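Note sheet for the following structure.
Every protein chain but one is kept in place in this view of the complex.
Per-chain numbering from 1; labels A, B and C assigned in written order.
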Amino acid sequence: MSAELAEPASKIELPAGVGGGGEIPTFDVHLRVRRYNPEVSEEATWDDFHLTMYGTDRVLDALHKVKWETDGTLSFRRSCAHGVCGSDAMRINGRNRLACKTLLKDLDTSKPITVEPIKGLPVEKDLIVDMEPFFQSFREVMPFLVNKGHEPTRERLQSAEDRERFDDTTKCILCAACTSSCPVFWTDGQYFGPAAIVNAHRFIFDSRDDAGDMRLEILNDKEGVWRCRTTFNCSEACPRGIQVTQAIAEVKQAILSRKI
Amino acid sequence: MPTKPAGTLYRGREGMWSWVGHRITGVVIFFFLLVHVLDTSLVRVSPEAYTAVIGAYKNPLMALGETGLVAAIVFHAFNGLRIIAVDFWKKGAKYQRQMLWAVLGLWLVTMVAFSIRHLSLALGGH
Amino acid sequence: MSATIESPRSGRIAPQYRRHGGSKGNFEMIAWLFMRLSGVVLVVLIFGHLFVNLMVGEGIHAIDFGFVAGKWADPFWQFWDLAMLWLAMLHGTNGVRTIINDYAEKDSTRRWLKTVLYSATVVIIVLGTLVIFTFDPCPVVDGVPLPGGFCPA
(Lines give C-alpha, C1' and ligand atoms only; values in the text may rest on other atoms or scores of the structure.)
Protein backbone atom coordinates (compact mmCIF):
# COMPACT_ATOMS: atom_id res chain seq x y z
CA MET A 1 0.00 0.00 0.00
CA SER A 2 1.48 3.31 -1.01
CA ALA A 3 -0.11 5.87 1.29
CA GLU A 4 0.00 4.74 4.90
CA LEU A 5 -3.54 4.85 6.16
CA ALA A 6 -4.39 6.12 9.57
CA GLU A 7 -5.61 3.19 11.66
CA PRO A 8 -9.41 3.45 11.62
CA ALA A 9 -11.16 4.00 14.91
CA SER A 10 -11.95 0.90 16.96
CA LYS A 11 -15.41 2.15 17.57
CA ILE A 12 -17.52 4.74 15.86
CA GLU A 13 -21.01 6.14 16.22
CA LEU A 14 -23.11 4.62 13.49
CA PRO A 15 -25.58 6.96 11.83
CA ALA A 16 -29.17 6.25 12.81
CA GLY A 17 -30.80 3.59 10.72
CA VAL A 18 -27.56 1.76 9.96
CA GLY A 19 -27.26 -0.06 13.25
CA GLY A 20 -30.54 -1.88 12.84
CA GLY A 21 -34.04 -1.95 14.14
CA GLY A 22 -37.14 -0.80 12.35
CA GLU A 23 -39.09 -2.37 9.57
CA ILE A 24 -37.77 -3.25 6.14
CA PRO A 25 -39.43 -0.83 3.74
CA THR A 26 -41.77 -2.56 1.35
CA PHE A 27 -43.75 -1.30 -1.56
CA ASP A 28 -46.33 -2.58 -3.98
CA VAL A 29 -45.65 -3.10 -7.62
CA HIS A 30 -47.87 -3.92 -10.53
CA LEU A 31 -46.10 -6.16 -12.99
CA ARG A 32 -47.44 -6.59 -16.53
CA VAL A 33 -45.81 -9.49 -18.27
CA ARG A 34 -46.26 -10.38 -21.89
CA ARG A 35 -47.10 -14.06 -21.96
CA TYR A 36 -46.96 -16.43 -24.88
CA ASN A 37 -47.20 -20.17 -24.95
CA PRO A 38 -47.74 -21.76 -28.34
CA GLU A 39 -48.86 -24.96 -26.64
CA VAL A 40 -51.88 -23.03 -25.44
CA SER A 41 -52.48 -20.33 -28.01
CA GLU A 42 -50.85 -18.53 -30.88
CA GLU A 43 -51.91 -15.30 -29.29
CA ALA A 44 -49.85 -13.48 -26.73
CA THR A 45 -51.51 -11.95 -23.70
CA TRP A 46 -50.67 -9.44 -21.02
CA ASP A 47 -50.80 -10.86 -17.51
CA ASP A 48 -50.98 -8.65 -14.47
CA PHE A 49 -49.47 -9.41 -11.11
CA HIS A 50 -49.64 -7.34 -7.97
CA LEU A 51 -46.77 -7.94 -5.61
CA THR A 52 -45.31 -6.59 -2.43
CA MET A 53 -41.57 -6.22 -2.77
CA TYR A 54 -38.61 -5.04 -0.70
CA GLY A 55 -36.28 -2.13 -1.19
CA THR A 56 -33.40 -4.08 -2.69
CA ASP A 57 -35.47 -6.29 -4.98
CA ARG A 58 -34.83 -6.42 -8.67
CA VAL A 59 -37.18 -7.15 -11.51
CA LEU A 60 -35.75 -10.67 -11.47
CA ASP A 61 -36.90 -11.08 -7.87
CA ALA A 62 -40.38 -10.00 -8.85
CA LEU A 63 -40.45 -12.53 -11.67
CA HIS A 64 -39.22 -15.21 -9.29
CA LYS A 65 -41.87 -14.29 -6.80
CA VAL A 66 -44.51 -14.75 -9.46
CA LYS A 67 -43.03 -18.01 -10.63
CA TRP A 68 -42.50 -19.45 -7.20
CA GLU A 69 -45.66 -18.29 -5.52
CA THR A 70 -48.33 -17.58 -8.09
CA ASP A 71 -47.77 -18.95 -11.54
CA GLY A 72 -45.18 -21.64 -12.06
CA THR A 73 -45.66 -21.59 -15.81
CA LEU A 74 -44.06 -18.17 -16.19
CA SER A 75 -40.83 -18.88 -18.05
CA PHE A 76 -37.67 -16.84 -18.32
CA ARG A 77 -33.95 -17.49 -18.36
CA ARG A 78 -31.61 -16.46 -15.57
CA SER A 79 -28.52 -17.73 -13.88
CA CYS A 80 -25.97 -15.57 -12.11
CA ALA A 81 -28.45 -12.96 -10.81
CA HIS A 82 -25.85 -10.21 -10.75
CA GLY A 83 -25.36 -9.08 -14.28
CA VAL A 84 -22.43 -11.17 -15.44
CA CYS A 85 -23.88 -14.12 -17.36
CA GLY A 86 -26.17 -12.40 -19.85
CA SER A 87 -29.16 -14.76 -19.49
CA ASP A 88 -31.94 -12.38 -18.67
CA ALA A 89 -32.00 -9.56 -21.18
CA MET A 90 -35.63 -8.52 -21.56
CA ARG A 91 -37.63 -5.43 -22.33
CA ILE A 92 -38.53 -3.63 -19.12
CA ASN A 93 -40.73 -0.58 -19.47
CA GLY A 94 -39.97 -0.56 -23.16
CA ARG A 95 -36.19 -0.76 -22.93
CA ASN A 96 -33.76 -3.65 -23.03
CA ARG A 97 -32.37 -4.35 -19.58
CA LEU A 98 -31.06 -7.25 -17.53
CA ALA A 99 -33.80 -8.17 -15.09
CA CYS A 100 -31.18 -8.94 -12.45
CA LYS A 101 -29.62 -5.48 -12.72
CA THR A 102 -32.79 -3.44 -12.69
CA LEU A 103 -33.93 -2.46 -9.22
CA LEU A 104 -37.65 -2.07 -8.78
CA LYS A 105 -37.21 1.05 -6.72
CA ASP A 106 -35.50 2.74 -9.66
CA LEU A 107 -38.62 2.26 -11.76
CA ASP A 108 -41.79 4.26 -11.51
CA THR A 109 -43.87 1.98 -9.32
CA SER A 110 -46.96 4.14 -9.54
CA LYS A 111 -47.50 2.72 -13.00
CA PRO A 112 -47.46 -0.89 -14.13
CA ILE A 113 -44.01 -2.22 -14.94
CA THR A 114 -44.13 -3.88 -18.32
CA VAL A 115 -41.92 -6.84 -19.05
CA GLU A 116 -41.62 -8.26 -22.55
CA PRO A 117 -39.22 -10.52 -24.40
CA ILE A 118 -36.48 -8.83 -26.38
CA LYS A 119 -37.51 -7.83 -29.88
CA GLY A 120 -36.48 -9.26 -33.20
CA LEU A 121 -35.76 -12.85 -32.22
CA PRO A 122 -38.43 -15.56 -32.40
CA VAL A 123 -40.29 -15.80 -29.11
CA GLU A 124 -40.39 -19.38 -27.86
CA LYS A 125 -42.33 -19.00 -24.64
CA ASP A 126 -43.08 -16.02 -22.42
CA LEU A 127 -39.80 -14.16 -22.04
CA ILE A 128 -37.67 -16.80 -23.72
CA VAL A 129 -36.52 -16.17 -27.26
CA ASP A 130 -34.59 -18.31 -29.71
CA MET A 131 -30.97 -17.19 -29.33
CA GLU A 132 -29.56 -19.29 -32.18
CA PRO A 133 -29.68 -16.59 -34.88
CA PHE A 134 -27.90 -14.28 -32.47
CA PHE A 135 -25.12 -16.75 -31.72
CA GLN A 136 -24.88 -17.66 -35.39
CA SER A 137 -23.97 -14.07 -36.25
CA PHE A 138 -21.45 -14.11 -33.45
CA ARG A 139 -19.87 -17.30 -34.80
CA GLU A 140 -19.70 -15.90 -38.32
CA VAL A 141 -17.36 -13.04 -37.49
CA MET A 142 -14.51 -15.41 -36.50
CA PRO A 143 -14.61 -14.45 -32.83
CA PHE A 144 -11.32 -16.09 -31.91
CA LEU A 145 -7.66 -15.26 -32.01
CA VAL A 146 -5.89 -16.20 -35.22
CA ASN A 147 -2.15 -15.95 -35.13
CA LYS A 148 -0.13 -17.07 -38.09
CA GLY A 149 3.31 -16.61 -36.59
CA HIS A 150 4.89 -19.61 -34.95
CA GLU A 151 4.05 -20.20 -31.34
CA PRO A 152 6.46 -18.75 -28.84
CA THR A 153 7.33 -20.96 -25.89
CA ARG A 154 6.28 -18.24 -23.47
CA GLU A 155 3.41 -15.80 -23.78
CA ARG A 156 3.14 -13.42 -26.71
CA LEU A 157 4.16 -9.96 -25.68
CA GLN A 158 1.67 -7.14 -25.78
CA SER A 159 2.16 -3.66 -24.44
CA ALA A 160 -0.24 -2.30 -21.87
CA GLU A 161 -1.42 0.30 -24.42
CA ASP A 162 -2.10 -2.35 -27.06
CA ARG A 163 -4.02 -4.29 -24.45
CA GLU A 164 -6.02 -1.21 -23.56
CA ARG A 165 -6.96 -0.61 -27.21
CA PHE A 166 -9.66 -3.28 -27.23
CA ASP A 167 -10.48 -3.44 -23.52
CA ASP A 168 -13.98 -2.03 -23.87
CA THR A 169 -15.23 -4.70 -26.24
CA THR A 170 -13.84 -7.58 -24.17
CA LYS A 171 -16.52 -6.83 -21.58
CA CYS A 172 -19.30 -8.32 -23.68
CA ILE A 173 -21.41 -11.03 -22.07
CA LEU A 174 -23.39 -11.87 -25.23
CA CYS A 175 -26.68 -10.95 -23.64
CA ALA A 176 -28.17 -9.71 -26.94
CA ALA A 177 -29.60 -6.58 -25.35
CA CYS A 178 -27.89 -4.52 -28.02
CA THR A 179 -28.77 -6.52 -31.10
CA SER A 180 -32.38 -6.86 -30.07
CA SER A 181 -32.66 -3.12 -29.45
CA CYS A 182 -31.49 -2.25 -32.95
CA PRO A 183 -34.24 -0.99 -35.26
CA VAL A 184 -32.34 -2.32 -38.24
CA PHE A 185 -32.14 -5.80 -36.75
CA TRP A 186 -35.88 -5.76 -36.07
CA THR A 187 -36.69 -5.26 -39.73
CA ASP A 188 -35.55 -8.59 -41.13
CA GLY A 189 -33.07 -10.15 -38.73
CA GLN A 190 -30.44 -10.36 -41.45
CA TYR A 191 -28.18 -7.65 -40.07
CA PHE A 192 -25.16 -9.06 -38.24
CA GLY A 193 -26.07 -6.82 -35.37
CA PRO A 194 -24.04 -4.82 -32.87
CA ALA A 195 -23.00 -7.75 -30.68
CA ALA A 196 -21.31 -9.56 -33.54
CA ILE A 197 -19.53 -6.36 -34.55
CA VAL A 198 -18.44 -5.74 -30.96
CA ASN A 199 -16.91 -9.19 -30.82
CA ALA A 200 -15.21 -8.74 -34.18
CA HIS A 201 -13.86 -5.42 -32.92
CA ARG A 202 -12.37 -7.16 -29.90
CA PHE A 203 -10.12 -9.16 -32.23
CA ILE A 204 -9.61 -6.69 -35.07
CA PHE A 205 -7.92 -4.34 -32.64
CA ASP A 206 -5.98 -7.01 -30.74
CA SER A 207 -2.33 -6.53 -31.67
CA ARG A 208 -1.74 -10.28 -31.47
CA ASP A 209 -4.32 -11.14 -34.12
CA ASP A 210 -3.66 -11.69 -37.82
CA ALA A 211 -7.14 -12.20 -39.20
CA GLY A 212 -8.42 -8.64 -38.93
CA ASP A 213 -8.65 -8.33 -42.70
CA MET A 214 -10.84 -11.39 -42.99
CA ARG A 215 -13.20 -10.10 -40.34
CA LEU A 216 -13.37 -6.71 -42.01
CA GLU A 217 -14.21 -8.47 -45.24
CA ILE A 218 -17.00 -10.39 -43.51
CA LEU A 219 -18.44 -7.18 -42.08
CA ASN A 220 -18.16 -5.37 -45.40
CA ASP A 221 -21.12 -7.53 -46.42
CA LYS A 222 -24.44 -6.02 -47.33
CA GLU A 223 -25.72 -7.21 -43.94
CA GLY A 224 -22.60 -5.93 -42.21
CA VAL A 225 -21.57 -2.65 -40.61
CA TRP A 226 -23.01 -0.48 -43.36
CA ARG A 227 -26.51 -1.31 -42.22
CA CYS A 228 -25.95 0.47 -38.93
CA ARG A 229 -27.86 3.75 -38.89
CA THR A 230 -26.22 5.04 -35.70
CA THR A 231 -29.41 4.97 -33.69
CA PHE A 232 -27.48 4.36 -30.46
CA ASN A 233 -30.11 2.04 -29.02
CA CYS A 234 -27.38 -0.58 -28.66
CA SER A 235 -25.06 1.65 -26.67
CA GLU A 236 -27.88 2.62 -24.38
CA ALA A 237 -29.02 -0.97 -23.86
CA CYS A 238 -25.63 -2.50 -23.15
CA PRO A 239 -25.56 -3.56 -19.48
CA ARG A 240 -21.78 -3.60 -19.54
CA GLY A 241 -21.54 0.01 -20.60
CA ILE A 242 -19.72 -0.87 -23.80
CA GLN A 243 -19.55 2.03 -26.26
CA VAL A 244 -21.10 -0.11 -28.97
CA THR A 245 -21.78 2.56 -31.57
CA GLN A 246 -18.26 3.84 -31.13
CA ALA A 247 -16.90 0.34 -31.74
CA ILE A 248 -19.02 0.03 -34.88
CA ALA A 249 -17.72 3.37 -36.13
CA GLU A 250 -14.16 2.18 -35.56
CA VAL A 251 -14.81 -0.94 -37.58
CA LYS A 252 -16.36 1.09 -40.40
CA GLN A 253 -13.30 3.29 -40.48
CA ALA A 254 -11.00 0.30 -40.46
CA ILE A 255 -12.78 -1.10 -43.52
CA LEU A 256 -12.64 2.26 -45.27
CA SER A 257 -9.00 2.89 -44.61
CA ARG A 258 -8.13 -0.61 -45.75
CA LYS A 259 -9.99 -0.18 -49.01
CA ILE A 260 -8.86 3.30 -49.84
CA MET B 1 -44.17 -16.09 -33.21
CA PRO B 2 -46.97 -14.70 -31.13
CA THR B 3 -49.68 -12.75 -32.80
CA LYS B 4 -51.75 -10.10 -31.02
CA PRO B 5 -51.60 -8.12 -28.91
CA ALA B 6 -48.64 -6.25 -30.20
CA GLY B 7 -45.83 -5.50 -27.81
CA THR B 8 -45.18 -1.98 -26.66
CA LEU B 9 -43.21 0.51 -28.66
CA TYR B 10 -39.48 0.37 -28.00
CA ARG B 11 -38.58 3.30 -25.80
CA GLY B 12 -35.51 4.46 -27.62
CA ARG B 13 -33.84 7.69 -26.73
CA GLU B 14 -32.49 10.69 -28.63
CA GLY B 15 -30.50 8.57 -31.05
CA MET B 16 -33.44 6.48 -32.15
CA TRP B 17 -35.91 9.32 -32.47
CA SER B 18 -33.50 11.45 -34.42
CA TRP B 19 -33.06 8.56 -36.80
CA VAL B 20 -36.82 8.20 -37.17
CA GLY B 21 -36.97 11.90 -37.96
CA HIS B 22 -34.10 11.64 -40.39
CA ARG B 23 -35.71 8.78 -42.23
CA ILE B 24 -39.12 10.43 -42.49
CA THR B 25 -37.72 13.76 -43.59
CA GLY B 26 -35.50 11.99 -46.12
CA VAL B 27 -38.48 10.30 -47.75
CA VAL B 28 -40.57 13.45 -47.68
CA ILE B 29 -37.83 15.43 -49.36
CA PHE B 30 -37.35 12.72 -51.91
CA PHE B 31 -40.95 12.74 -52.98
CA PHE B 32 -41.01 16.50 -53.05
CA LEU B 33 -37.92 16.44 -55.20
CA LEU B 34 -39.64 14.18 -57.73
CA VAL B 35 -42.52 16.59 -58.00
CA HIS B 36 -40.27 19.60 -57.95
CA VAL B 37 -38.23 18.40 -60.92
CA LEU B 38 -41.44 17.66 -62.79
CA ASP B 39 -42.89 21.07 -62.18
CA THR B 40 -39.64 22.80 -63.01
CA SER B 41 -39.59 20.84 -66.26
CA LEU B 42 -42.60 22.78 -67.32
CA VAL B 43 -40.25 25.57 -68.23
CA ARG B 44 -39.60 23.42 -71.30
CA VAL B 45 -43.27 23.34 -72.14
CA SER B 46 -44.13 26.97 -71.95
CA PRO B 47 -43.41 29.96 -69.78
CA GLU B 48 -47.10 30.29 -69.04
CA ALA B 49 -47.52 26.75 -67.88
CA TYR B 50 -44.56 27.14 -65.59
CA THR B 51 -45.67 30.43 -64.23
CA ALA B 52 -49.14 29.01 -63.65
CA VAL B 53 -47.82 26.08 -61.66
CA ILE B 54 -45.38 28.22 -59.77
CA GLY B 55 -48.32 30.43 -59.01
CA ALA B 56 -49.70 27.60 -56.92
CA TYR B 57 -46.62 27.75 -54.74
CA LYS B 58 -47.41 31.34 -53.96
CA ASN B 59 -50.74 30.54 -52.39
CA PRO B 60 -50.66 31.26 -48.62
CA LEU B 61 -51.53 27.68 -47.73
CA MET B 62 -48.67 26.46 -49.83
CA ALA B 63 -46.45 28.92 -48.04
CA LEU B 64 -47.02 26.96 -44.88
CA GLY B 65 -46.31 23.76 -46.79
CA GLU B 66 -43.08 25.22 -48.07
CA THR B 67 -42.11 26.20 -44.58
CA GLY B 68 -42.73 22.62 -43.51
CA LEU B 69 -40.63 21.34 -46.34
CA VAL B 70 -37.80 23.66 -45.52
CA ALA B 71 -38.10 22.58 -41.90
CA ALA B 72 -37.69 19.00 -43.04
CA ILE B 73 -34.73 19.81 -45.23
CA VAL B 74 -33.02 21.84 -42.55
CA PHE B 75 -33.48 19.12 -39.95
CA HIS B 76 -32.33 16.43 -42.36
CA ALA B 77 -29.33 18.48 -43.35
CA PHE B 78 -28.18 19.39 -39.85
CA ASN B 79 -28.82 15.94 -38.50
CA GLY B 80 -27.05 14.51 -41.54
CA LEU B 81 -24.02 16.52 -40.54
CA ARG B 82 -24.37 15.15 -37.02
CA ILE B 83 -24.40 11.60 -38.37
CA ILE B 84 -21.33 12.34 -40.41
CA ALA B 85 -19.65 13.65 -37.28
CA VAL B 86 -20.54 10.47 -35.43
CA ASP B 87 -19.04 8.46 -38.26
CA PHE B 88 -15.83 10.35 -38.74
CA TRP B 89 -15.06 12.37 -35.63
CA LYS B 90 -13.31 10.44 -32.86
CA LYS B 91 -15.51 11.84 -30.13
CA GLY B 92 -18.63 11.92 -32.26
CA ALA B 93 -20.30 8.97 -30.61
CA LYS B 94 -19.60 10.35 -27.17
CA TYR B 95 -21.16 13.70 -27.92
CA GLN B 96 -23.97 12.50 -30.16
CA ARG B 97 -26.62 13.61 -27.70
CA GLN B 98 -25.17 17.07 -27.25
CA MET B 99 -24.85 17.32 -31.00
CA LEU B 100 -28.50 16.47 -31.41
CA TRP B 101 -29.45 19.29 -29.08
CA ALA B 102 -27.20 21.54 -31.12
CA VAL B 103 -28.95 20.35 -34.30
CA LEU B 104 -32.33 21.11 -32.80
CA GLY B 105 -31.15 24.48 -31.56
CA LEU B 106 -29.72 25.46 -34.92
CA TRP B 107 -32.80 24.13 -36.61
CA LEU B 108 -34.99 26.30 -34.44
CA VAL B 109 -32.94 29.41 -35.07
CA THR B 110 -32.83 28.79 -38.79
CA MET B 111 -36.52 28.09 -38.96
CA VAL B 112 -37.50 31.16 -36.98
CA ALA B 113 -35.39 33.33 -39.23
CA PHE B 114 -36.67 31.62 -42.35
CA SER B 115 -40.31 31.68 -41.33
CA ILE B 116 -40.28 35.35 -40.50
CA ARG B 117 -38.78 36.25 -43.81
CA HIS B 118 -40.60 33.73 -45.95
CA LEU B 119 -44.02 34.08 -44.41
CA SER B 120 -43.87 37.81 -44.41
CA LEU B 121 -42.88 37.70 -48.06
CA ALA B 122 -45.36 35.02 -49.01
CA LEU B 123 -48.29 36.22 -46.97
CA GLY B 124 -47.52 39.88 -47.11
CA GLY B 125 -47.87 39.85 -50.84
CA HIS B 126 -47.47 43.06 -52.65
CA MET C 1 -34.20 -46.32 -32.79
CA SER C 2 -32.61 -43.86 -35.14
CA ALA C 3 -28.85 -43.80 -35.05
CA THR C 4 -27.68 -40.25 -35.48
CA ILE C 5 -29.87 -37.25 -35.80
CA GLU C 6 -28.83 -33.69 -36.29
CA SER C 7 -28.06 -31.83 -33.12
CA PRO C 8 -31.17 -29.75 -32.85
CA ARG C 9 -30.12 -26.58 -31.10
CA SER C 10 -26.61 -26.08 -32.26
CA GLY C 11 -26.46 -24.34 -35.57
CA ARG C 12 -30.16 -24.76 -36.27
CA ILE C 13 -31.26 -21.35 -37.40
CA ALA C 14 -34.84 -20.34 -38.00
CA PRO C 15 -35.06 -20.04 -41.81
CA GLN C 16 -35.99 -16.38 -41.92
CA TYR C 17 -32.68 -15.53 -40.25
CA ARG C 18 -30.45 -17.44 -42.60
CA ARG C 19 -28.24 -15.12 -44.54
CA HIS C 20 -28.07 -16.04 -48.18
CA GLY C 21 -24.69 -15.42 -49.74
CA GLY C 22 -23.01 -12.15 -48.97
CA SER C 23 -22.65 -9.45 -51.59
CA LYS C 24 -19.37 -9.38 -53.41
CA GLY C 25 -17.51 -6.14 -53.78
CA ASN C 26 -17.76 -2.89 -51.96
CA PHE C 27 -21.07 -1.60 -53.18
CA GLU C 28 -22.55 -1.02 -49.74
CA MET C 29 -19.43 0.69 -48.56
CA ILE C 30 -19.36 3.01 -51.54
CA ALA C 31 -23.04 3.76 -51.16
CA TRP C 32 -22.47 4.56 -47.51
CA LEU C 33 -19.56 6.81 -48.30
CA PHE C 34 -21.49 8.47 -51.08
CA MET C 35 -24.31 9.31 -48.68
CA ARG C 36 -21.90 11.23 -46.46
CA LEU C 37 -19.99 12.97 -49.24
CA SER C 38 -23.07 13.93 -51.19
CA GLY C 39 -24.68 15.02 -47.95
CA VAL C 40 -21.95 17.53 -47.23
CA VAL C 41 -22.05 18.93 -50.75
CA LEU C 42 -25.83 19.00 -50.74
CA VAL C 43 -25.89 21.17 -47.68
CA VAL C 44 -24.10 23.87 -49.63
CA LEU C 45 -26.09 23.38 -52.80
CA ILE C 46 -29.53 23.19 -51.25
CA PHE C 47 -29.02 25.96 -48.74
CA GLY C 48 -27.67 28.16 -51.49
CA HIS C 49 -30.61 27.26 -53.67
CA LEU C 50 -33.16 27.97 -50.99
CA PHE C 51 -31.49 31.19 -50.02
CA VAL C 52 -31.32 32.60 -53.49
CA ASN C 53 -34.82 31.49 -54.43
CA LEU C 54 -36.73 32.24 -51.27
CA MET C 55 -34.80 34.68 -49.14
CA VAL C 56 -33.23 37.21 -51.44
CA GLY C 57 -35.20 40.12 -52.80
CA GLU C 58 -38.89 39.40 -52.97
CA GLY C 59 -38.53 35.74 -52.18
CA ILE C 60 -41.01 33.42 -53.70
CA HIS C 61 -42.91 36.18 -55.46
CA ALA C 62 -39.98 36.74 -57.70
CA ILE C 63 -40.09 33.22 -59.00
CA ASP C 64 -41.50 32.93 -62.45
CA PHE C 65 -40.32 31.86 -65.82
CA GLY C 66 -38.18 34.90 -66.12
CA PHE C 67 -36.46 34.20 -62.82
CA VAL C 68 -35.52 30.71 -63.87
CA ALA C 69 -34.44 31.84 -67.26
CA GLY C 70 -32.33 34.55 -65.75
CA LYS C 71 -30.57 32.06 -63.55
CA TRP C 72 -29.94 29.50 -66.22
CA ALA C 73 -28.51 32.06 -68.51
CA ASP C 74 -25.52 31.82 -66.22
CA PRO C 75 -23.51 28.58 -66.59
CA PHE C 76 -22.66 28.84 -62.91
CA TRP C 77 -26.27 28.33 -61.93
CA GLN C 78 -26.70 25.72 -64.63
CA PHE C 79 -23.91 23.73 -63.11
CA TRP C 80 -25.22 24.37 -59.61
CA ASP C 81 -28.66 23.05 -60.34
CA LEU C 82 -27.35 20.17 -62.35
CA ALA C 83 -25.10 19.03 -59.50
CA MET C 84 -27.93 19.46 -57.07
CA LEU C 85 -30.25 17.45 -59.24
CA TRP C 86 -27.89 14.57 -59.65
CA LEU C 87 -26.61 14.43 -56.11
CA ALA C 88 -29.99 14.86 -54.53
CA MET C 89 -31.56 12.24 -56.74
CA LEU C 90 -28.81 9.71 -56.24
CA HIS C 91 -28.67 10.44 -52.53
CA GLY C 92 -32.41 10.22 -52.18
CA THR C 93 -32.67 7.12 -54.32
CA ASN C 94 -30.03 5.34 -52.35
CA GLY C 95 -31.74 6.40 -49.14
CA VAL C 96 -35.07 5.04 -50.29
CA ARG C 97 -33.35 1.89 -51.52
CA THR C 98 -32.08 1.36 -47.96
CA ILE C 99 -35.54 1.86 -46.62
CA ILE C 100 -37.02 -0.61 -49.09
CA ASN C 101 -34.35 -3.13 -48.16
CA ASP C 102 -35.23 -2.67 -44.52
CA TYR C 103 -38.95 -2.97 -44.68
CA ALA C 104 -39.89 -5.05 -47.71
CA GLU C 105 -40.80 -8.41 -46.26
CA LYS C 106 -40.69 -10.52 -49.40
CA ASP C 107 -37.94 -10.63 -51.99
CA SER C 108 -40.50 -10.14 -54.74
CA THR C 109 -41.93 -7.00 -53.18
CA ARG C 110 -38.45 -5.75 -52.73
CA ARG C 111 -37.60 -6.28 -56.37
CA TRP C 112 -40.81 -4.57 -57.45
CA LEU C 113 -40.38 -1.52 -55.36
CA LYS C 114 -36.79 -1.11 -56.39
CA THR C 115 -37.69 -1.35 -60.06
CA VAL C 116 -40.23 1.40 -59.63
CA LEU C 117 -37.74 3.46 -57.67
CA TYR C 118 -34.92 3.14 -60.17
CA SER C 119 -37.20 3.86 -63.12
CA ALA C 120 -38.47 6.98 -61.45
CA THR C 121 -34.94 8.06 -60.69
CA VAL C 122 -33.77 7.55 -64.25
CA VAL C 123 -36.75 9.42 -65.67
CA ILE C 124 -36.32 12.34 -63.33
CA ILE C 125 -32.58 12.65 -63.75
CA VAL C 126 -32.79 12.44 -67.54
CA LEU C 127 -35.67 14.83 -67.67
CA GLY C 128 -34.06 17.33 -65.35
CA THR C 129 -30.76 17.22 -67.16
CA LEU C 130 -32.41 17.75 -70.50
CA VAL C 131 -34.37 20.66 -69.15
CA ILE C 132 -31.31 22.37 -67.80
CA PHE C 133 -29.25 21.91 -70.93
CA THR C 134 -31.82 22.35 -73.63
CA PHE C 135 -33.49 25.18 -71.84
CA ASP C 136 -34.42 28.00 -74.14
CA PRO C 137 -35.01 31.27 -72.37
CA CYS C 138 -37.04 32.51 -75.30
CA PRO C 139 -39.21 29.73 -76.57
CA VAL C 140 -40.58 30.48 -79.98
CA VAL C 141 -43.49 28.68 -81.52
CA ASP C 142 -44.12 29.22 -85.20
CA GLY C 143 -41.91 32.27 -85.15
CA VAL C 144 -43.84 33.89 -82.32
CA PRO C 145 -42.22 34.10 -78.89
CA LEU C 146 -44.44 32.56 -76.27
CA PRO C 147 -45.83 34.97 -73.72
CA GLY C 148 -43.85 35.25 -70.54
CA GLY C 149 -40.68 34.34 -72.36
CA PHE C 150 -37.36 35.87 -71.55
CA CYS C 151 -36.30 37.12 -74.90
CA PRO C 152 -33.49 39.50 -75.56
CA ALA C 153 -34.99 42.77 -76.39
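The criterion applied here is as follows: contacts are C-beta pairs under 8 Å (C-beta built on N, C-alpha and C of every residue); 3 or more make two chains touch, one makes a residue touch a chain.
Here, contacts and distances are computed from a predicted model.
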From "Succinyl-CoA--3-ketoacid-CoA transferase", "Phosphoribosylformylglycinamidine synthase subunit PurS", "ABC transporter ATP-binding protein" or "Succinate dehydrogenase flavoprotein subunit", the UniProt protein name for the chain not displayed is "Succinate dehydrogenase flavoprotein subunit"
Selected residue (touches chain absent from view) among A:116, A:206 or A:250: A:206
Write the list of subunit A residues that the hidden chain touches. 1, 3, 5-6, 8-15, 18-24, 37-40, 55-56, 58, 67-69, 71-73, 75-87, 101, 103, 105, 124-126, 128, 131, 135, 138-139, 142-145, 147, 151, 154-160, 163, 166-167, 170-174, 203, 206, 208-209
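Just so it is clear, only the chains that are shown with their structure count from here on.
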Return the chain pair with more inter-chain C-beta contacts, choosing between A-B and B-C. B-C
Where the CA atoms of subunit A average out and where those of subunit C average out, how many Å apart are those spots? 39
Multi-partner residues of subunit A (each touching 2 or more other chains): 122, 252
Going by residue number, subunit C touches two or more other chains at none
How about subunit A: which of its residues touch subunit B in the complex? 34, 36, 38, 42-46, 91, 93-95, 114, 116, 119, 122-123, 181, 183, 229-233, 235-236, 243, 245-246, 249, 252-253
In the complex, go through subunit A and note every residue touching subunit C. 122, 130, 132-133, 136, 140, 184, 187-190, 218, 220-224, 226-227, 252, 255-256, 259
Subunit A touches which residues of subunit B in the complex? 1-5, 7-16, 19, 23, 83, 86-88, 92-94, 96
